[in-house]
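With one protein chain removed, the remaining protein chains of the complex are shown where they sit.
On to chain A.
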Amino acid sequence: MLETRHVSAAYGKLDVLSDVSVRFQKGRLTAVVGPNGCGKSSLLKAIMGFLPVRSGDIFLEGEPVPRIGRKKLARRIAYLPQDCFCPDYMTLGELIELAGYARYSLVGGPSERDRALYRQVLETVGLSDRADFPVNKLSGGQRQRAWIAMVLAQDTDVILMDEPVNHLDMKYQFAVLELVRDLTETHGKTVIAVLHDLNLTTAFADDVILMRSGKCLTAGPVAETVTTQNIEQVFDLRTQIFRRDGRLVCFPERAGHATVS
């Protein structure tokens, strides 16, 4: 289990996280939601050690994360940055092979077990026939799945994803999140994903963390946390929330327009 306790962090003088205490449950998909600049990405970066933590602690299975070495941490937590960049002339197969770096010996490459894992990963993301294809020539949806494949090839129990469905059209948003959801359900991974869209959150996430101005306002299972009151507090937006086909739908109201229900 991953946990932050009273974590505060800043970029220079700008406070981006203040006193954030959250627990991410094992084997569940937790969505981190909030308005732009509320500290969602910063929370992931603080966990990864990319953002200097001023006070507070971060624990992975009871162990302080900053004390786990880079290579050991890479075998336990994988991270998908918001904007991924792939150098030209790099194939999907190479991308995935590089992901296993933390498991390789000093001059050795992937083992037989690693190679079997990489084949399986490509199958999971539906890109088995694209292993020798340059990553930068894949379509947008395929490329996003390629990045997810890279994260999966790291073979960790915990996966952090910073806006994994950004820049994707609706079809691929659903396809990618369906895949992410499957990682928790059939592969037992703990996934923490920064999401923008509340309806995607309610459709796919188990738990949700609502953030605003660097603070965690509330956290818990989607059904109990996504409420009209909470959403108004976080986004300054009145919404109607109703249940349709077993999941919650958020319907924002336009200012000055009466909504017909």
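Side notes on the structure shown:
Note that contacts are C-beta pairs under 8 Å (C-beta built on N, C-alpha and C of every residue); 3 or more make two chains touch, one makes a residue touch a chain; residues count from 1.
The rule we apply is simple: contacts and distances are computed from a predicted model.
Taken from the listed names "Lipid II isoglutaminyl synthase (glutamine-hydrolyzing) subunit MurT", "Iron complex transport system permease protein", "Cytochrome c oxidase subunit 1" or "Carbohydrate ABC transporter membrane protein 2, CUT1 family", the protein name that UniProt assigns to the chain not shown is "Iron complex transport system permease protein". Within the set A:R75, A:H196 or A:R238, the residue that contacts the chain not displayed is A:R75. Although one chain is hidden here, its contacts on chain A can still be listed: residues 45, 48-50, 70-75, 77-79, 81, 84-91, 94, 98-99, 101-102, 104, 106-107, 132, 134, 136-137, 154.
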